[in-house]
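One protein chain is absent from this view; the other protein chains keep their places.
Read from first to last, the chains carry the letters A and B; within each, the first residue is number 1.
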Amino acid sequence: MSKVTMTVNGRKMAAEVEGRTLLSGFLREGLELTGTHVGCDTSQCGACVVLVNGQAVKSCTAFAADLEGAEVTTVEGMANPDGSLGNIQQAFQDYHGLQCGYCTPGMVMSTAALLADNPKPTEEEVRHYLEGNICRCTGYQNIVRAVMAASGQDVGALAAE
Amino acid sequence: MPKDDGIGASTKRREDTRFLTGNGKYTDDINLRGQTYVHFLRSDVAHGRIKGIDSSAAEAMDGVLRVFTAADFDSAGGIPCGWQVTDKHGQPMQEPKHPILAEGKVRHVGDPICAVVAETYAQARDAAEAIEVDIEELEPVVDMKAALKDGATKVHDDLSSNLCYDWGFVEENKDAVNEAFNNAAHVVSLELTNNRLVANPMEPRVAVGDYDPWGDSHTLYTTSQNPHVIRLLMGAFVLNIPEHKLRVVAPDVGGGFGSKIYHYAEEAFCTYAAKVLKRPVKWTSSRSEAFISDAHGRDHKTKIELALDADHNFTALRTETYANMGAYLSTFAPSIPTWLHGTLMAGNYKTPLIYVNVKAVFTNTVPVDAYRGAGRPEATFQIERLVDKAARELGVDPIELRRQNFIKPEEFPYQTPVAVVYDTGNYHATMDKMLELSDYAGFEARRAESAARGKLRGFGIAHYIEACGIAPSNLVGQLGARAGLYESASVRVNATGSISVYTGSHSHGQGHETTFAQVVAEMIGVDANSIEIHHGDTSNTPMGMGTYGSRSLAVGGSAIVKATNKIIDKAKKIAAHLLEAAPEDIELKDGKFSVAGTDKSVDWSGVTLAAYVPHNYPLEELEPGLEETAFYDPSNFTYPSGAYGCEVELDPETGKIDILRFIAADDFGNIVNPMIVEGQVHGGLAQGIGQALLENCVYDDQGQLLSGSYMDYTMPRADDMRGFTVDHSCVTPCTHNPLGVKGCGEAGAIGSPPAVVNAAIDALHRAGHTHITHIDMPLTPSRVWAAMNG
């Protein structure tokens, strides 16, 4: 066991980890930040996506010990300072971009990474970017709408093709 | 205009705030003090005899508390099956025991043999590898038809064969059906497979068992769609724990799609082991484990035939289906290919004579049970593929052939030859709506544009009917169900007028906390924010049957309406007392009680306060308090229907099919929250398109699962579909429930697979590949290419 320190959602946090402790486990068990979900064991589903030093990373596919000193943002860190829903979160609620909520933390974090890189993505770009995030509930259409709305674009009608 | 938060409003979901901020409470988020972890050692062979288990090394390992085997469950029952189907000779189905841990034999890859409980999950898993299981491999039974051959290896030694049942429906019609085929002007037939699928809710299953020795009481936290059903099945049939000593909690659940209906061995194990060890026991499934332990869906092989007269009227339909049950009977498994499938074989059509034969077969594969749509997608796929093929063979327009044979709006209620009575519907209207929304008229121009780019474009249609809102208890009882299918609700009005509703339904993505509140808000005329919906905990909700079969609003919502009406009745009596008027003269509007024709009124909270502070109150006639419970048992199924249009583009070089637009025109009856309904349809479409193009659960001939992870089981992604247009403006309200609602959860998954396949075949035919009459799902690029070049 060794101690790992990270800045998580702006706060310095530490927990004891084994070599095999994954970032997802560090967050969920070590820090009790259970917003980050685990939906697979082959690194495909993206339910676990968080930002590490500003970049989207699958927290189930990174060792906590390899991230000493990293800045991590999870879905718990996405609300406004007053506790109200942040811009991306609000768009997901407004456009019904979630149902069971299980994929949602990963979707929100991937969206944050996308919009940081590409503030006005097209529908194609959004669909492509979300390739690593699986949602079984929504059929994605409302997620895509929510992402585009979060980027300030009109989503009244998503084109048919 | 609907009120902001009443019936018909697209109220934003209140549950979203906790999900979007990471504050959902899913079962895996629950960690109890002193918790231990279990890992199941599962069979890696499909079929084998257990000769011996040596767990001594494992038991000596760090942190290991105990290794359990079947012997520990001598006094427990098997996992029960909730439905008994009677075969065509009137005999009950063959029903093997389904032990918690494998007894003597393993029967599928993933069958649990031992359970290791340790201080940490990693220790449990490490120790499981130190267990030596001596297994004599037996020949696996994988192919359904081979399983039924004389002399085939038996999955269950104590059964007479691998046949669970051979079901005929309606058996008495069989000769008349055959006669109609003999006299038919045209007969069209098709052999097809309904591919095996894995439900794959994004949250894997989790169970946490807890035991309180002081009260001798058990609590199970589990990822379930129906906690009361689990309490009943596990308490009464497996572990012999009376209801009052067993609490089952299904907190936030990350999707289910059927796979979380059933009672699973892991739930019983954790509940039981927590008592043995006097410590909480937690199991979290990995995704890989889910693939070999969650019940699968579909997996039918069918031959279907349609007889038509010279004028192209459908005169008879007959089918023969092989339905895979897997190695054991999961909770509802026997009912899926029978009562949820055979009864739907009339589709939207006036086919007068129908005979359905289903042979349910045991194989050395994971048990198969309901998956979104359950039986109805299989029925719809057969009918709608066959009608399309018929149109092609007869050289008529597939739309016109359907219209000609549709049940007409004036013919409802309509008694089909397969037992059910459709109460309402207007299939011509949904078909017209779909064609309008899909710009069918402009298709030819779009096709030409695709052709100019070397791509093949096609348009496919399907019209579906489903029976949902399950189900009338007395009817399903006759059909073999071992439970009722009512729903319950308690409405507790608090002293200040706020309202707590306890529903037996369960929400795992459907948004009940929002929609159910809309219903009550509308009925009473109070702000929806003063209403809270509780579900998922057997300790505070009345016995309910849970959420599946598109039943929550139609059955659960109806129970809420019923309970709320009781509340209103009583509240009116209190108001009458306060206003010194007769109860009959009291009107409730916008949360205010008034005496008809006067300006005398008292508001909602005035009445609720009087109910709990009964100083000025008719105590001789009326109990204090304002809390009512109701059970609603539907008198019929509900019958949503709709027309689906799918436009695809096919790349002839690679065989890849892209969905360009998908139009769903559904008749769901009345709608409470259009936004949520639309989301339900989107999700269903994605799963149906997934079945048609991407998803396939495949075993090799040794019973090894080839598609056992997301590396090989293709989950639909954002990039795999686009252009959904969903309409629900065609409304024929359900005639027998108080809200006039039909249910919308499964429709998308039911109607879409045939629309997609029909579109692909259409594209191929328009490009001259007329020899291709069918391609089995999923239509992968490789299969399409092979068909084109075969």
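Brief remarks on what is shown
The rule we apply is simple: contacts are C-beta pairs under 8 Å (C-beta built on N, C-alpha and C of every residue); 3 or more make two chains touch, one makes a residue touch a chain.
Note that in this section contacts and distances are computed from a predicted model.
According to UniProt, the chain absent from the figure is "Carbon monoxide dehydrogenase medium chain", selected among "Carbon monoxide dehydrogenase medium chain", "Fe-S cluster assembly ATPase SufC", "Cytochrome c553" or "ABC transporter ATP-binding protein".
Only one residue from A:5, A:55 or A:122 touches the chain missing from this view: A:55. On the side of chain B, touch with the chain left out of the figure occurs at residues 122, 126, 129, 286, 288, 653-656, 694, 696, 698, 706-707, 710-715, 720, 780-782, 785-786, 789.
Counting over the whole complex, chain A has residues 2, 18-20, 22, 41-44, 46, 49, 52, 55-58, 60-63, 65-66, 68, 110, 113-114, 129, 131-133 touching the chain that is not drawn.
Definition applied: only the chains that are shown with their structure count from here on.
Remark: chain A and chain B have CA centroids separated by 29 Å (rounded to whole angstrom). Of all residues in chain A, those touching chain B in their complex are 18, 20, 28-29, 33-42, 44-45, 47, 74-76, 78-79, 85, 89, 92-94, 96, 98-105, 108, 123, 126-128, 130-131, 133-144, 158-161. Interface residues of chain B facing chain A in the complex, by the touch rule stated above, are 12-13, 15-24, 26, 28-29, 31, 122, 200-204, 252-255, 257, 286-288, 508-511, 647, 660-661, 675-676, 678-679, 681-687, 709-711, 715-719, 721-725, 748.
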